[in-house]
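For this view, one protein chain was removed and the others were kept in their places.
And now, chain A:
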Amino acid sequence: MATLTHQESVTAEYLEVTPGTRKNFMLIIVAGVVLLAIGIIMSMMGIGAAHHEGAAAAHGAAHGAAEHHGSAPWLKRLIVSLWHNNVFFTGVAAIGTVFVAIQYVAYAGWSVLIKRVAEALSAWLIPGLVIMIVVFGISYFTHDIFHWTLPGIMEKGNANYDEIIAGKSGFLNLPFYIARMVIFLGLWAFFTKRLRDLSLAEDLNGGTEYFHKSINVSALFLVIFAVSSPIAAWDWVMSIDTHWFSTMFGWYIFASWWVSGLAAITLCTILLKQAGYLQWVKEGHLHDLGKFMFGFSIFWTYVWFSQFMLIWYANLPEESVYFNQRLGGFDGQYTWMFFGNLLINFVFPFLVLMTRDAKRQMIMMKIVSIAILVGHWSDFYLAIMPGTMKAGNGFVIEIGVALIFLGAFLTLMTNRLAQASLVPVHHPFLDESVHHTT
């Protein structure tokens, strides 16, 4: 029953990360390491994935002498899946700050109680930046991820020369690429820290000054993120298929990150609530998060379909090669994932979250948010693997690396959650959030 007066007083609440929880995170990492080791051994013995030579031959038809062989299959798979997981997890981390910033700019009150969860999500940004530079640095010399990093590919007369890629040398060159990577992630991390500092200072001192400052910082960040995130998507994902291009791609990757970030915030909120924290978070907040996930699952599908239909209808060879590879290429290696991607990321959330009751039940929301996270991890898999691994992809190493990332991500996230009160006690809209009903 909603009333316009309030009796309860909201007090600070601190998360205690128990040794048991830490041990669970360690177990996730250990499980990942074990899977990774098994995967590497399997790959060395030549089981679990199609052999690399066949894949290279299939691709070689297009490039002839320019084809390169790269590292041993297991090493290549390891490097590629480090890249894949880091792009996914770093994107999800950035969404934490994007979410907070959007709530500030929109003067939203309902989300105040889950603000700290979104803030904590961004703890991965700095490690994400470091891992990204390291993995890119390695791949620059092994040429395992980006075809355009081959030496001489942009020099006329070189055996590796590729006219189309040479035409992109103004954008895809080492100094500019690294500069973009560092500047984008650096800016995202800077604004994350700035918003977090303002938020913590507000906890200590109160007053509305921090709120107004946060709005300015958020607005600036959103403009910067809107420009940098599509460019990051071209750099980190689209430039793998160097010949191919799509004007929808920036939005497509953003939509994927955004809906996974929302699912991560929802899942974390539910897990905290089930552990006895966040007592003020009610069905109404869950309902709004559910609407967000429902709506942006549809948004992702909309962008996906806009990209697909134009390419399918125009049927230009240089564009449709991307979907040829994924729909039936490499002996139909990716076909099941291609359709599974639509099922898990569109049909499932759409049908399950359709009703109001489903959005207000923790169990339903938990199932859907896990499905969305798995689904969009697979979406990135589908965007990255055909261009790098060709037919030589697999799952054991990839899931192993994903588990290591997950464990590390959760450790950092819970650390940051435990650093401050779960309730931003002096946020001007706190009362509105406590009394939020939908």
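A few notes on this one:
Note that contacts are C-beta pairs under 8 Å (C-beta built on N, C-alpha and C of every residue); 3 or more make two chains touch, one makes a residue touch a chain; residues count from 1.
Convention: contacts and distances are computed from a predicted model.
Comparing "ABC transporter permease", "Aldehyde dehydrogenase", "ATP synthase epsilon chain" or "Quinol:cytochrome c oxidoreductase membrane protein" against the UniProt entry of the hidden chain yields the protein name "Quinol:cytochrome c oxidoreductase membrane protein". Between the chain not shown and the residues A:211, A:234, A:305 or A:395, the one that touches is A:305.
Within the entire complex, the positions of chain A that touch the omitted partner chain are 1-5, 305, 308-309, 312-315, 356, 437.
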